[in-house]
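Sending over a structure as structure tokens; questions will come in a sec.
In this view, the complex is presented without one of its protein chains, the others remaining in place.
Residue numbering begins at 1 within each chain, and the chains themselves are lettered A, B and C in the order written.
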């Protein structure tokens, strides 16, 4: 990730603000406000605004006149209780806004989370930056043979080199032709004075899906956790997981008590079906239980055993 | 509206906070933060948190690295443009949170706006305050004879007195019986030590719809304006309009440029149908136009004439 | 629940329709379409329209050109997989619409589910029916001593009688005074020709919260299941659970495969936190584990033991 001199200056200007407010503030989050935290080769996330902190969750749950906190330990107990029992509305009372730079194919996954507010950089209105995502060698994975939407082993050697060359060359060529059609370079320089350029809203269609875009993305704490739960999960595509993990760090700085409850009950937790529960109960009681009598499919059985680290019982 | 000593203290404690933040702040709004602004006889609104200001709208529309503002005049022009052309997403980038005390029958209208976050005081968990809405004499209106969901003239004299007596007595009696069933007074005092109380979640059903409830209500700037456009309108029920008007004042303090555009394009503006447009064009050109040839119903015709203050053309 | 002759006729008229359609139809659900299924003393639910069935879930998951079904067994496996892995969007592809009659205090809980479409009978526009909810003796529960928002033992004898009398008398008196203020009886008869009536939007505030209202409520299959998961749960208030249980039956008739997966993975299942998982793993391996070393609070520990029917390990 590299920022222009002007962008760096704009970030510094914002960071040097010191306004007085009666609102609650999250001290650890303030320290990294506006900072561009690198993700992938050219992407970043920046927290650009927020509202509320852990005490706001408590305050809303109690509909109180004053600040949420009575004692930190009481607040912590209440937040854990709310998380455990899926009380959702108090977590909607905090809000956060990110500025994100990300490849278009990841933006397309991300936008499927509808309960957020988004303003994307408009390629109808402006020329997109000349930046493409190219995976690091360690992330150049083959198609998984067992999971139709997963990754297998890392591709190495000549084939890896060939893939990276194809990606790089195609992105560069299509971008060059994008400029050609626009009759303008990425920096605005006109290429041929005697010609008009193709409409930006059309020319953009020539770009590849690893081109970077950027947006402002704002959501509440509940929906942020729903996003992170799915996207920081090991089943998520690596590239979006990289963003989710960077955001998990900002969550920790923002609402540390909620973060802890979230990691325990959601990220670190598991669901067990009705049939699965019966299997677990029998196992605890030392009884034998076979996949046949459990009513579980082979896949379900193995997922259950994985959940409880009982690899030896997988079939 | 009266607050307990403890509530007043909690509000003062919040108002005396002076935190340092790098976030944008709305200076005029900070001045009234947490303050309970009276509405109706026992209700209030309080702004308890907010995020962003006019510059945040501009910043998101431009997806910029720095603060939105270049020059205030440019920002103002952009915000007006966005409002005029129904660009909605930049206005979603600001957020506000209110603490509201309001009668239940108004809460039931209010909650129909789904794009907000709400935590209501729980009458399953706690005893509701002993406060009921009683209209002021000037708002005790008869049923409109021409609009099935509107108000007509103010009711006066004996009938007015009788109505207010009925409302007051019924509210007081049902509340007293609510306490009786709970076997507890509003302040928590147990009535009869030898008895258990009915479950709070059941006893509450005896209360009348003018009983006050309260909630935390959080929404973004776009949805706040959608709410205010409908609820500050003269067709809205007076009691919810009273809240909307108090909130309009907070909007003005929070985002003055957006407020001005909102008042001009939404609140003060009007819509004209395709057929209506043809009538207006003819009127401008000095041509005669009759309701018959316009294709408008009588009701539509009159609504159109009202929109443009052409009362003399009503039929 | 009693319907007027006219209402019964309207229902019959709808049920006698036999239209030909190319859309998928749910045969079992068609059998009860429009039927008013009684809930509580005067309430009901009626399925008045629907779109899609189990095959629509499969069709959307596959984005296929044809009907979802290849083989029922394949479809069933896919639906279970989707449910287990929280794939939500295919379940949004089915839609259902209910007509519901319910007490206002229950309507206030229900409406908190925002992702639904609602049209409520307007008490600004019309006079509400003269019907109030009165609990059956078996549901007249005392306040729970251990759960601030729960029910304890059933209240009996004189106190029960007294509570029911209070509820009945207050509802009847406030309704009578509502008519008085309207200067109109529930059936439209004017009471005193020489008087005007109070505006309906004001008079309604005198009604108690157990008065029945009604609405059209439409939602998609995913959000219906979210609703049922919370409201058919034993922690839900009995009165709303009664509606949820009646709706569970309609779910079964509509999408039997999805229903089965829902009952196994959601209703019958449980969540286990990260710390809870460690306890379960130790129990399965026959190791001793104490609440102290588990890091769980007493409340969490007991909830975990309850989840797996290990009452003997509760502390």
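Just so we're on the same page, a residue touches a chain if its C-beta (ideal position, glycine included) is under 8 Å from a C-beta of that chain, and two chains touch if they have at least 3 such contacts.
Only a predicted model underlies this, so the values are computations on that prediction, with no experimental measurement involved.
*Asks:* Of B:41, B:129 or B:300, which residue touches the hidden chain?
*Replies:* Checking the options B:41, B:129 or B:300, the one contacting the hidden chain is B:300.
*Asks:* For the full complex, which residue in C:215, C:243 or C:301 touches the chain that was left out?
*Replies:* Touching the chain that is not displayed is residue C:215.
*Asks:* Which of C:56, C:206 or C:237 sits in contact with the chain that's absent?
*Replies:* In the full complex, the listed residue that touches the missing chain is C:56.
*Asks:* Tell me, which residues in chain B touch the chain that this view leaves out?
*Replies:* Residues of chain B in touch with the missing chain: 77, 80-81, 84-86, 89, 112, 230, 235, 263-265, 267-277, 280-281, 283-284, 286, 297, 299-300, 303, 307-310.
*Asks:* What is the set of chain C residues that contact the non-displayed chain in the whole complex?
*Replies:* Residues of chain C in touch with the missing chain: 3, 6-7, 9-11, 13-15, 17-25, 30, 33-34, 48-52, 56, 59-61, 63-67, 89-90, 92-93, 95, 97, 99, 117-122, 214-216, 218, 220.
*Asks:* For the chain that got dropped from the picture, name the residues of chain A it touches.
*Replies:* Contact residues on chain A toward the absent chain are 103-105, 107-108, 111-112, 114-115, 118, 122, 124-125, 133, 135, 140-144, 148-153, 155, 159, 163, 166-167, 170-171, 173-174, 177, 180-182, 195-202, 204-210, 237.
Keep this in mind: only the chains that are shown with their structure count from here on.
*Asks:* Which chain's C-alpha centroid is most distant from that of chain B?
*Replies:* In terms of C-alpha centroids, the chain at the greatest distance from chain B is A.
*Asks:* Measure off the straight-line distance from the CA centroid of chain A to the CA centroid of chain B, and report it in whole Å.
*Replies:* That gives a centre separation of 35 Å.
*Asks:* What are the residue numbers in chain C that touch two or more other chains?
*Replies:* Correct list: 112.
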